[in-house]
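Every protein chain except one is present and positioned as in the full complex.
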Amino acid sequence: MNVDEKYFKIISKRERAIFEGAITMGAIFHQFIGTPVSSRTAEGLEKAMMNAMELQPCIKEVQVKINSEMLEQLKNEYQYVSLSGDMLDVKVFSEYDGNLAIIRMKFIEELHYPLIYVEEVQ
Amino acid sequence: MNVDEKYFKIISKRERAIFEGAITMGAIFHQFIGTPVSSRTAEGLEKAMMNAMELQPCIKEVQVKINSEMLEQLKNEYQYVSLSGDMLDVKVFSEYDGNLAIIRMKFIEELHYPLIYVEEVQ
Amino acid sequence: MNVDEKYFKIISKRERAIFEGAITMGAIFHQFIGTPVSSRTAEGLEKAMMNAMELQPCIKEVQVKINSEMLEQLKNEYQYVSLSGDMLDVKVFSEYDGNLAIIRMKFIEELHYPLIYVEEVQ
Partner (left out) sequence: MNVDEKYFKIISKRERAIFEGAITMGAIFHQFIGTPVSSRTAEGLEKAMMNAMELQPCIKEVQVKINSEMLEQLKNEYQYVSLSGDMLDVKVFSEYDGNLAIIRMKFIEELHYPLIYVEEVQ
């Protein structure tokens, strides 16, 4: 079966790149939010998040940055927190047939909200 | 701040509708997969999934169907299972400024995969 | 197969009640953290969380309270947030062969941490 022809013929190649990147961004947030994390484990978790999400269709690269300042300022005695949206800065590079979409998730202070938006389309 | 102007000016209105629907579809899968569910609780869970996801930007309506046959054929003695991708049929109606995108997630037997695709754009 | 005899003979009935309640508490936190929630949808989400978790072995009852004050003070323009540990107050009633354990999760301000502890054993 040609999946692209059967299920994606009503959208353009550019739209497909945007579409797949957006799915992955929704996925990464809702899969990993809540995971225990500390200064010591953050880098390994970032890498696992990237590797998992790069498996999804059309995803060329994922970059994940967990805010290390927030981890260092931990006020509880357990020395770790649950990963939350305000700690994440994520970029997803999604490509379909030569069309590249760069999707970004970033906590926007002014909005009090981890916004997901399209940073660039080539 | 005008979020749309600042963060979304490089994509069209039609692309925005597709984008927001796709985020929500990635989110619904990765948030709820793993939830304990049975014939008795499926309807309430469907409703909670819909209500949660209709809160997201541009989402007009979400329809969730958990495969009831699979729940009735439960082979374990505990009479419930963890929600999995092959049990889900989901439609997300995403609208931005008059442009409607209908996104679908359905388990495609031939692919052994819960495919997310664009069913319609108006 | 007698599961209890095969897998649980090294712990007492009281310990079994505590054990099953604790599993369910870890489960409820990590399954639902991150779910979009608002004043309008909180009650339905609480109910779905209870119903899902009451399916697990030995769980007689689950009570979930999402902090409504926090939902009403929402500062972002999207009028919803991702469910987080500081918003939750949960009680799990776990019973095995006449032994009841009441497990509680509550955000303890002094600890900056959603503590899970044993409130009562009968």
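Quick notes
Letters A, B and C mark the chains as written, and numbering starts fresh at 1 in each.
In this section, contacts are C-beta pairs under 8 Å (C-beta built on N, C-alpha and C of every residue); 3 or more make two chains touch, one makes a residue touch a chain.
Since we're looking at a predicted model, the values are computed, not measured.
Partner chains of the missing chain, restricted to those shown and counted over the full complex, are A, B, C. For subunit B, the residues touching the absent chain in the complete assembly are 29-30, 33-34, 75-78, 82, 84-85, 111-113. Interface with the hidden chain, as seen from subunit A, comprises residues 3, 27, 31, 34-38, 40-41, 44-45, 47-48, 51-53, 55-57, 77-80. Where subunit C meets the omitted chain, the residues involved are 1, 3, 7-8, 10-11, 14-15, 18-31, 110-111, 115-118, 120-121.
Heads up, the rule we're going with is that only the chains that are shown with their structure count from here on.
The centroid of the Cα atoms in subunit A and the matching centroid in subunit B are 18 Å apart. If you average the CA atoms of subunit B and of subunit C, the two centres end up 25 Å from each other. Subunit C has residues 34, 78 in contact with two or more other chains.
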